[in-house]
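The structure is given below, and queries will be raised subsequently.
The complex appears here without one of its protein chains, the remainder shown in place.
Lettered A and B in written order, each chain numbered from 1.
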Amino acid sequence: MSKDFEIVIGLEVHAELKTQTKIFCSCSTAFGAEPNTQTCPVCAGFPGMLPVLNEKVVELAIKTGLALHSEIPEVCKFDRKNYFYPDSPKAYQISQFDLPVCVGGFVDIDVNGQKKRVGITRAHMEEDAGKLVHQGDITTTPFSLVDLNRCGVPLLEIVSEPDMRSAQEARAYMEKLRSMLLFAGVSDCKMQEGSLRCDANVSIRPIGQKEFGTRTEIKNLNSFRALERAIEYEANRQKEALEDGEEIIQETRTWDEEKQLTRSMRSKEEAHDYRYFPEPDLPPLKISSEWVEKIRGQMPEMPDQAQIRLVEEYGLPEYDAGLLTLTPENLIFFDQCLKEYPDAKTVSNWMMGELGRLLNQNNLEIGECNIKPIDLVQMLKAIEDGSISGKMAKAVFEEMFASGKSPALIIKEKGLVQISDEGTLVPVIEDIVKANPRVVEDYKNGKDKALGFFIGQIMKSTRGQANPALVNKLLKECLDKQ
Amino acid sequence: MALTIKEVEHVALLARLSLSEDEKKRFGEQLSSILNYADNLNSLPTDDVEPLTHILTVNNVFRTDDIKPSMDRDEMLANAPQAENSQYKVPKIM
Partner (left out) sequence: MELYELTLHELQERLARREVTSEEIVKSIFTRINRVEDKVKSFITLIEESALQRARVIDNGGIYPGIAGIPLGLKDIFCTRGVKTTCGSKILENFVPAYESTASGRLDQQQGVLVGKLNMDEFAMGSSTENSAFFATRNPWDLTRVPGGSSGGSAAAVAADEVPFALGTDTGGSIRQPASYCGVVGMKPTYGRVSRWGVIAFASSLDQVGVFSKDVRDNALVMNIIAGHDPLDSTSAAIEVPDYTSNLDGDVRGLRIAFPKEYFGPGIDAAITKSIKKALQKYEELGAIVEEVSLPHSQYALPAYYLVAPAEASANLARFDGVRYGYRDFEAENVVSMFSRTRAQGFGDEVKRRIMLGTYALSSGYYDAYYLKALKVRRLIANDFAKVFHDFDLIVSPTTPTIAFKLGEQSGDPLTIYMNDILTVPVNMAGLPGMSIPCGFEQGMPIGMQLIGKAFDEATLYKAAYAFEQNTDYHTMKPDLGVK
């Protein structure tokens, strides 16, 4: 963004709450089932049907509010949000309008060392809609098919204050929010499965102006990367429009991942008048402070607390602590390694470095891969006691990742044990030295390259397994004898 | 309180009811007459009155998070006007 304008971003995040059953009926919420095999007359909006609230949904909503430092008002209720769409069977969504379950709160983010607190406006419970399947694009398909499996899955809609000022801040917020939800254990947060969704409200305004500019809502952001790119594209689009003397229209736009741009979704239809009114089929909720405190007492450690712990207890840099607390699985893995191998920085380096790279490449979560904490620890100990060199370790690690075999087994199988036995090395060294008298001369004449030559030859001869420090020592001893 | 044709059209659109010109006029008149009657309520002061949204003074009616078998897919689709691949089929959205 130029020096004249600043971007203002607010994010609306929908997180699927991790319950076994839907919010208003007892159908399963399991992902990936055959179409319409997880529905009943209630979630499919058949005549005469009535909702019954899943207590676990409320519990998880309260838990989320506590994680987000929100206030949990004593009274909240449900409302009907009325609109027609084929994936919305009752033609109204049961949501919360003016009395949501969570009010206020914040998420602390860190962007390249700059800390910032992003406010939360509110969070409320609502039911998900079904899925529409088109033949190709929504604009050209001759018909659509409706799968109602997802209809009625419980969602928590978390609305942020328009506090973010860059695409990077927005991304940092999403990453932090995601990790908070994962740590709280309220959602799977799998963007690719749709259990975490994000819409961005973007506007720009001249720096110094107090009033917000007209904002647009961007949908179809299926990854953090898409979020960043879409915000940057949209802010730029708005800037160019304003500079051309055009007005920004308040509308919904969709992110086109293929073409890397936002497109207007405006149809000839009117702006939605949702005609909210209190849901008569559901009595209001009274959330006692006892219930809230009980849930608070069961809260696990949150990422912020864990980060502080890692920095204070282990002296890790904040950057490391941040990555290690991105997901609860990361932290559990780290904590378990530390039990057997107390060098926090080394563990952290391996997790963020090699392990991180392999996980990314293979599109796996840390909990899904072949490497367990005990394996990493074993390997680090092997490096420490000289069984393998640091360079060897990388190859061993890759093999561990691919095959699931223990480091000990791999080292043995591949004969990768570092040769640290003088009795083995000395003859090898002596042979090579004796075979290259001219290089010995060079060495004696002070040519450094000569040493390197010998080391190279020795390493080649031992297939890289010779302990470098020991080779250095023995080589010098041998050369000094010549 | 007379509804204009435009207002009738707006309400009909919100309610997804397609009306003929004659119906717009007729319903407009009838709705206006009913709303006039409803305007009787205006003379009643209600500033300090709590709206009555729920008759029973209960709160927190819950069920537990236990899965029950969903309804058989064929039964669910039995009344569908049009279905394909075990899904409800509708004409194009746009």
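Note that contacts are C-beta pairs under 8 Å (C-beta built on N, C-alpha and C of every residue); 3 or more make two chains touch, one makes a residue touch a chain.
All of these numbers come straight from a predicted model, not from anything done at the bench.
Peer 1: Taking the full complex into account, find the residue in A:146, A:351, A:396 or A:410 that is in contact with the omitted chain.
Peer 2: Per the contact definition at the top, the residue touching the missing chain is A:146.
Peer 1: Just name the one of A:49, A:292, A:326 or A:352 that touches the chain not displayed here.
Peer 2: The single option touching the absent chain is A:49.
Peer 1: Name every residue on chain B in touch with the hidden partner chain.
Peer 2: Counting over the whole complex, chain B touches the hidden chain at residues 3, 7-8, 11-19, 23, 27, 30-31, 33-35, 37-42, 44, 46, 49-56, 58, 61, 63, 71, 75-76, 78-82, 88, 90-94.
Peer 1: Pick out the residues on chain A that sit against the missing chain.
Peer 2: Touching the missing chain: residues 41, 44-53, 80, 82, 84, 86, 89-92, 144, 146, 269, 273, 275-277, 280-283.
The rule we apply is simple: only the chains that are shown with their structure count from here on.
Peer 1: Counting only Cα atoms for the centres, state how far chain A is from chain B in Å.
Peer 2: 40
Peer 1: Report the residues of chain A in contact with chain B in the complex, numbered from low to high.
Peer 2: On the chain A side, the touching residues are 19-21, 26-28, 34-41, 44, 52-56, 58, 84, 86, 132-134, 138-139, 141-148, 267, 269-270, 273, 275, 278, 280, 282-286.
Peer 1: Would you pull the chain B residues touching chain A in the complex into a rising list?
Peer 2: Touch residues, chain B against chain A: 10, 13-14, 16, 53-54, 56, 58-68, 70-71, 73, 76-77, 84-94.
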